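Below is one structure, written out as structure tokens; the observations come after it.
Complex shown without one protein chain; remaining protein chains in place.
Our next item is subunit A:
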Amino acid sequence: MAPPSSGPRRRSRFSPLTRQVFLYLFCLIPAVSDIAQGMANTLGPNPVSVCLHDFGRWAFRFLLISLAVSPLKRFVGLDFMVYRRPLGLLAFSYAALHVVFYVGVARHFDAHVLWKDFTSRPFLTFGLLTFLILLALALTSTRRAIIALGRRWAKLHKLVYVAMILASVHYAIAFKTWHTEPFIYAAIAGVLLSLRLVPKAGKRTV
């Protein structure tokens, strides 16, 4: 049996961009699958609701995963930094699908109803704010934007922490009764966010 290699990891045959695009496309499978099943009428009596909910959960999960990238590198030594951007864009893409399914498919772009929704239903206000942050981050995720914004880019993208908190609240209060899953997800989010508070300077014992 070959001994575990201790040297630098084998270089991929594929360029970073290719790997990013591949990851992004691969992770769109749940969306494609839901939409295909929805069109084939195999998602049950309310396919729109299934899609809405699935997309919301995927958005949340990809937001979590994208926030796990830097702690993984810092504390575990696993470097997936090249995948952080596609993971963030996946969170945004699923959030966008989720929002389109609510605003368009379910609510028929009814401005009157939507205004009332966003101004008087707290869970939707939290959802909207989360989405606006993700939108801003997605729009400034290009190389051009990074260069143009300079130092301010890093500051702006710290908003992802706020998005994670807002999304956790949106998820927790989205249902008629308290569900367990949102709290499990929120706990994971809490851990990932607290890891940011661990001071960078000095010796670490981890």
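Operating definition for what follows: contacts are C-beta pairs under 8 Å (C-beta built on N, C-alpha and C of every residue); 3 or more make two chains touch, one makes a residue touch a chain; residues count from 1.
Basically, contacts and distances are computed from a predicted model.
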Listed names "ABC transporter permease", "2Fe-2S ferredoxin-type domain-containing protein", "Protein-methionine-sulfoxide reductase catalytic subunit MsrP" or "Hydrolase TatD", with the criterion being the UniProt name of the chain not displayed: "Protein-methionine-sulfoxide reductase catalytic subunit MsrP"
Option from A:28, A:82 or A:105 whose C-beta touches the chain left out: A:105
One chain isn't shown here. Among A:113, A:132, A:154 or A:191, which residue touches it? A:113
Across the whole complex, the chain not displayed is touched by subunit A residues 35, 38-39, 41, 43-49, 51, 105-106, 108, 113, 116-117, 120-121, 123, 175-180
